[in-house]
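Heads up, the thing below is written out as C-alpha cells.
Of the protein chains in this complex, all but one are displayed in their positions.
Coming up: chain A.
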C-alpha cells in the first residue's frame, strides 16, 4: 500500500492520507450529485461527512468504494483507485452500509461465519459478536432481531478483522439511545486503536462527539470542512440576556442578543457595564457557535459552497462568512 503526505498537515500529526479525493464529480444523467469536491481523510482520524438529504454524501461514499462511476476527478483510497483495485480495497476496509440486510434465516453467528469465510482478514466470530454486544443473540434468527441488533450485526461485519479503514454510512439511524452510545464507544475505541473512520451522519451532535474533522456537503459541494474548532471559528458566538436597569421592570427591560467573534472580551464588557450601571442581567447565556448553526448557515446559503478550489481541509477558513452585531 502506498501513502501520500499532505503538504499542509501540521507538524507532529499523522499525515498519511487514507482517502484522497480531487475534483470528484458524480452525475446521474444531467443531474450533478457531486460537483468537483476535494476531500482528504488522514490515517487514524474520525472524519464525518455531513449534509442534508441529497447533498451528495452517499454518492461520494459510493464513489470511494468503487460502486459508483465518477464523471470526473481522481479518488485514491488506501493508495488504490477503488474502481480498479476493488478487491484489494475490500480486503483492507470495512463498511457499514445504510439499510443493509442479511439472510432472514441466518443467525448473527452464521452470518458472521459466512463473512469470515469470505474475508482475508482473520478474527474470532464470538469475540466480535461480544464486542458489538450481540453475543447473547448469536443463535437467534436474523428475522427475529430488532432493528438496533441488525445494525450491530452490520457493525460486526464492518469491524471484522480490524480493517485499516471503516466506512460508516449513517450508522446510528434507527438506533435507540443505548445502542447509539454503544456505537459511539466502539468508534472511539477503533480510532484509539489506529483505525481510520469515515462516517456520514444526520446527527450533528454525533459528529461533534466523535469526529476529529468534519465536512458539510450541500448540493454536491463541500461548503465547509476542517476540525470542529476550524469550522466553528468563523461563526459568531452568541450572548443573550435581559438587561434590567435599576427602576426598570420586566416589561421595560432591554433584550440583549449579541453575536460576536470575541466572546470573552464582549462578555466581560457586558458584565463590566452591568456592574458600572447597576444593571441586572437576567437569563444571561453565552454560547459558542455550534455545528448546528454552521450546518443551518450552509443550508440557508449563508456559507458559500466551494467546488474544486480549496481542499476540504482548508475550505473552512476560506469560505466561511462572518456576521457580527448586536440587536436591541
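Criterion: a residue touches a chain if its C-beta (ideal position, glycine included) is under 8 Å from a C-beta of that chain, and two chains touch if they have at least 3 such contacts; residues count from 1.
Here is the rule we use: contacts and distances are computed from a predicted model.
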| item | value |
| --- | --- |
| Candidate names "NADH-quinone oxidoreductase subunit J", "MoxR-like ATPase", "ABC-2 family transporter" or "Heme/copper-type cytochrome/quinol oxidase, subunit 2"; UniProt protein name, chain not shown | "ABC-2 family transporter" |
| Which of A:70, A:90, A:221 or A:244 contacts the chain that the document leaves out | A:90 |
| Full-complex contact with the absent chain, from A:32, A:65, A:85 or A:200 | A:65 |
| Candidate in contact with the missing chain, chosen from A:99, A:273 or A:292 | A:99 |
| Absent-chain contact - pick from A:72, A:162, A:242 or A:299 | A:162 |
| Chain A residues that touch the omitted chain in the full complex | 65, 67, 86-87, 90-91, 95, 97, 99-106, 110, 114-115, 117-124, 127-128, 130-133, 154, 157, 161-162, 178-179, 181-182, 185-186, 189, 192-193 |
